[in-house]
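Below: one structure in structure tokens.
For this view, one protein chain was removed and the others were kept in their places.
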Amino acid sequence: MAWDVFSFIGTVAFAISGAIIAMEEEYDLLGVYILGTVTAFGGGALRNLLIGLPPTALWSQGLLFQVAIVSITIIFLFPNHLITHWERWGTYFDAVGLSAFAIQGALFAVELELPISAVIVAAVLTGSGGGIIRDLLAGRRPLVFRREIYAVWAVLGGLFVGLGLFKYDFALYLLLVVLTSLRILSLIYHWTLPVKSIAKK
Amino acid sequence: MAWDVFSFIGTVAFAISGAIIAMEEEYDLLGVYILGTVTAFGGGALRNLLIGLPPTALWSQGLLFQVAIVSITIIFLFPNHLITHWERWGTYFDAVGLSAFAIQGALFAVELELPISAVIVAAVLTGSGGGIIRDLLAGRRPLVFRREIYAVWAVLGGLFVGLGLFKYDFALYLLLVVLTSLRILSLIYHWTLPVKSIAKK
Partner (left out) sequence: MAWDVFSFIGTVAFAISGAIIAMEEEYDLLGVYILGTVTAFGGGALRNLLIGLPPTALWSQGLLFQVAIVSITIIFLFPNHLITHWERWGTYFDAVGLSAFAIQGALFAVELELPISAVIVAAVLTGSGGGIIRDLLAGRRPLVFRREIYAVWAVLGGLFVGLGLFKYDFALYLLLVVLTSLRILSLIYHWTLPVKSIAKK
């Protein structure tokens, strides 16, 4: 049950973030749908690939695919003047997608009874994979490699789920809210991890 | 039979487009061969991967591999002054590859008796996949995301083949000519789909 909810939330959020970035880059109508769809399903596909599940699992998600298409259509038709800071909204939706898919990926790995290290890797891959593919296709530096703390929140989600600290659905939803908030706070207050700067030649 | 013809045409066209872009970017001899080969086989490999076929199918294409190598060699040795608009030729060859591989990918999916939606996805993936990988490796924005209509023609090819409208070989060859022409016309007359432009912050 919770699994389906996280898949739904993550798909909607990433589809919208991909669509927003495609519009920022002035992609055409079809480009917006392609980038939105790839962002929504890229993380799960990457995780399945590396975990060794048949990639065809991708094609059994007909309902989620329709959810993504509807989400992208809504955001494409959304009146421009109602949203003044598209880029900010793009990163906020990405934050929701990151958190929802990190938890979903971790639950997925726990279901397969993988060790805690694999649960964390699955959380990071599922949470950040779609966004990395999106940013590469848009010619941008992946969010995960920018200044504000990003993947740490996926690691944290994987750790908490992997340790079995969040067993009840309610607790998982709470975790989603907490992780998303932490990521958005990282953006607003420019929270960063240590950076070791070395001079380029 | 038609399948082999489309594989042949697509391989030659994409190998040449990859080689031309590599030369534009001043890659060395081996770089030209690598980018040409990756462009020619990338789309099919991506499709097989996502459709769930063993990636090893890649290695049973020894003849096509030789065809690609020969095509790249010819274009590398081609007298510079005989072609004045290399970039234009690069996109024209890409148009042929897009159309040939879209049809080939669609025929492939029809053979596996996949539903029409999967036929279209296979057409788009096979038709545009090699070019996307090529452009990413060359540090360029993928053609599929540029202004002029691109993936629509692959969608159309997948739709027509999937609906069984083009059953005879002759009709399929006609479809190849039509799709390629439409793509080249898109380039010449700057046909575009609707774009929704939102201001970057």
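As written, the chain order gives the labels A and B, with residue 1 at the start of each chain.
In this section, a residue touches a chain if its C-beta (ideal position, glycine included) is under 8 Å from a C-beta of that chain, and two chains touch if they have at least 3 such contacts.
Bear in mind the structure is a predicted one, so any value in this text is a computation, not a measurement.
Interface note for the absent chain: among B:5, B:58 or B:116, the touching residue is B:58.
Of the candidate positions A:68, A:132 or A:184, contact with the hidden chain is made by A:132. Here one chain is not drawn; of A:49, A:67, A:116 or A:185, the residue touching it is A:49. The chain omitted from view is touched by exactly one of B:20, B:109 or B:176, namely B:20.
Interface residues of chain A with the unshown chain, by the touch rule above, are 49-52, 118, 124, 132, 136, 141-142, 144-145, 147, 149, 151-152, 155, 192-201. Contact residues of chain B toward the unshown chain are 20, 22-32, 34-35, 45, 49, 54-56, 58-59, 76, 80, 83, 85-88, 136-139.
By definition in this document, only the chains that are shown with their structure count from here on.
Between the Cα centres of chain A and chain B there is a gap of 30 Å.
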